[in-house]
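To start, the structure under review is shown below, and the notes come after it.
Heads up, one of the protein chains got dropped from this complex, but the rest are sitting where they should.
Then we have subunit A:
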Amino acid sequence: MFSKLIQEFFPRDMTTETDWTQISFEEGRQTLKKWRECGVRRSEEVVEIWEHVISRSSASLGDERWAVLEQVCIAALDSARVDLAQECIDQLHAQFPKSNRVLKLKAMQFESTEHYKNALEIYDRLVEDDPNNNSYRKRRVAVLLAQGKRLDAIKAINDYLKIFLNDPEAWLQLHELFLQENDIAKAVHCLEECVLIQPLNSMYFRRLGDLRYTQGGAENIDYARRYYERALKINPTDLRSQYGILLSNNQIASTTKNAAEKKKAGLAAVEAIDELVNRYQKVSPQNNPESDGILNCLEAMKVTVGSK
């Protein structure tokens, strides 16, 4: 039961510990390729695979070697391995002395050592040189974020989105920045853009529900409920949306004047509680020591909601 739940929530290779230092060369190569193509951020593992497996015979990678070096370099920067990153950049620079991609790695190295000014200079030059490549602009935003210049970052993302306006990553980042500025209406706008671009991502709907619920007011709570229902429909295991449905229905039941509406919302809230109780009962107490307390809480809530 326990293992089944775990399997449900985590993909397999996160639970079965793989010793990345012991895998074969071909296996390491395939793993790195997979991660590189999917954009997985598992930097420490990448560094491990490189140091213990691949680097021993890196020449046999052929042309793939340069892509791997780039990947390892970024992973090394991410896990604060300055020496390894320098080594990768040196090799890449020797091979491609005039490449913008290597220059970008150098700028990222500056970033990692907090030389933001130098990094920004390089990025500015890169953007000017190749205005079509959006990764340089995105890195510039990342620098501003790292410096904590929120307003500048918002401005930079806005400029970026004037051209590349179908980039959900950027909209999501902008949404977070607006939330930090407590500007919920604008954050909602950004999330709605994300929904337009990727209408099957339940997280966007859930967050939209959260924001609408936070904004408050009868209409917004109603939107919140709809968004939570949509999120739950896309991803039936989404516990937070289930809670959202409960809360928004509860809110509607206690504020609306319409009797029929009130009854319907109350019933939906009770149903949501039942569903939640069901979910928590499946978790054994050893796995989640909190679950008993939560169950009691939910039962108590059910009594108060049901009595309305």
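Operating definition for what follows: a residue touches a chain if its C-beta (ideal position, glycine included) is under 8 Å from a C-beta of that chain, and two chains touch if they have at least 3 such contacts; residues count from 1.
Definition applied: contacts and distances are computed from a predicted model.
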Checklist entry - Going by UniProt, what is the name of the one chain that was not included in the view, given "Cullin-domain-containing protein", "ER membrane protein complex subunit 3", "COMM domain-containing protein 2" or "Nuclear actin-protein involved in chromatin remodeling"? => result "ER membrane protein complex subunit 3"
Next on the checklist: Considering the complete complex, identify which of A:E48, A:E111 or A:E229 is in touch with the unshown chain.
Outcome noted: A:E229
Checklist entry - Which of these touches the unseen chain: A:S24, A:S57, A:N132 or A:Q286? => result A:N132
Item to check | Candidate in contact with the missing chain, chosen from A:V40, A:L151, A:L196 or A:A300 | outcome: A:L196
Checklist outcome for this item: Listed in rising order, the subunit A residues that touch the chain left out are 63, 131-132, 162-166, 189, 192, 195-197, 199, 205, 223, 226-227, 229-230
